[in-house]
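Heads up, one of the protein chains got dropped from this complex, but the rest are sitting where they should.
This part shows subunit A:
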Amino acid sequence: MSDEEHHFESKADAGASKTYPQQAGTIRKNGYIVIKARPCKVVEVSTSKTGKHGHAKCHFVAIDIFNGKKLEDIVPSSHNCDVPHVNRTDYQLIDISEDGFVSLLTENGNTKDDLKLPTDDNLLSQIKDGFAEGKDLVVTVMSAMGEEQICALKDIGPKN
């Protein structure tokens, strides 16, 4: 294979190429897909045919990665679907503000203050409690198609 076929241009601008076209037949379970303009994670794929001697189509069942809603789509297998560019970055949690924003430390030493805490009580308490106990927390922030959210939490400090 020649080099240019594997030359990926780094898309420095976060707004560019939020999605990528990919053949429906190659999208597997636990992959990502865009349904109704929402970025989703595929939880089920099944194939059927359009008529007995017709072509294959894929039935996707997927979950919106931000709001948890279930979405479905049926696409002919040879057609292209959109796959979202899902970015995940780790930040150290510095502070939680009164109005529900988090203050995060980036790799190059700057702070990122524009991310809101999740509103769900369960998720909120997991973050707040850990922070209150004085643990060193690393949060993973997932971003896709213009939205972002904390998707994981890791305790890297010493336990009491």
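Following the convention adopted for this analysis, a contact is a pair of C-beta atoms (placed from the backbone, for glycine too) under 8 Å apart; a residue touches a chain by one contact, two chains touch by 3 or more; residues count from 1.
The rule is simple: contacts and distances are computed from a predicted model.
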item: Chain excluded from display, named as in UniProt, from "GINS complex subunit 2", "Exportin-4", "Centromere protein M" or "Aldehyde dehydrogenase"; value: "Exportin-4"
item: Given A:Ile35, A:Val83, A:Val102 or A:Leu115, the one touching the chain that is not displayed; value: A:Val83
item: Touch residues of subunit A, complete complex, unshown partner; value: 1, 3, 5-6, 8-12, 17, 19-20, 22-26, 28, 30-32, 41, 43, 47-49, 51-56, 58, 63-68, 70, 76-79, 83-88, 118, 120, 123, 126-127, 140, 150-156
